[in-house]
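Yeah, one chain of the complex is gone here, protein chain that is, but the others are all in their spots.
Let's turn to chain A:
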């Protein structure tokens, strides 16, 4: 009863004694700690950090198109602020075109997944109304879908 606990306690005591002995043996300076002065000065040996130098590889008048692209990319790293403003204007496709394309796209892909009966309905509708988008065409076809009729007793 309580033997294991005693052992651990004695072990702890022994460890503490050992630590004390070791720390007493350690040499330490009696001098108060000197505050490390925060060096406010960074030494730099390259001119690259001091001056705003351009990238060393250049090409003019389309001699080497890859390097011209590289020049734009390297030099634009310095002027990142301007590019952030211009992001909205740089989209290849305008928002209106995107919306138009998306509408028609949904219709064409939706037609692909309709069953045969619904496709026939769609064709009839298409002949009647040419202008209607795919979305409005699918609605009558969905209504035409026959729901399961419970047999009357």
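Please note the rule applied: a residue touches a chain if its C-beta (ideal position, glycine included) is under 8 Å from a C-beta of that chain, and two chains touch if they have at least 3 such contacts; residues count from 1.
FYI, contacts and distances are computed from a predicted model.
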Note to self: Just to verify: the chain that's not displayed, which of "Exosome complex component RRP40", "Transmembrane channel-like protein", "Guanine nucleotide-binding protein subunit gamma" or "Cell division cycle associated 4" does UniProt list as its protein name?
What the structure shows: "Exosome complex component RRP40"
Note to self: For the chain not shown, which residue from A:8, A:23, A:46 or A:152 touches it across the whole complex?
What the structure shows: A:46
Notebook entry, point to check: Going by the touch rule given at the top, which residues of chain A touch the chain that is not shown?
Noted result: 39-64, 67, 70, 74
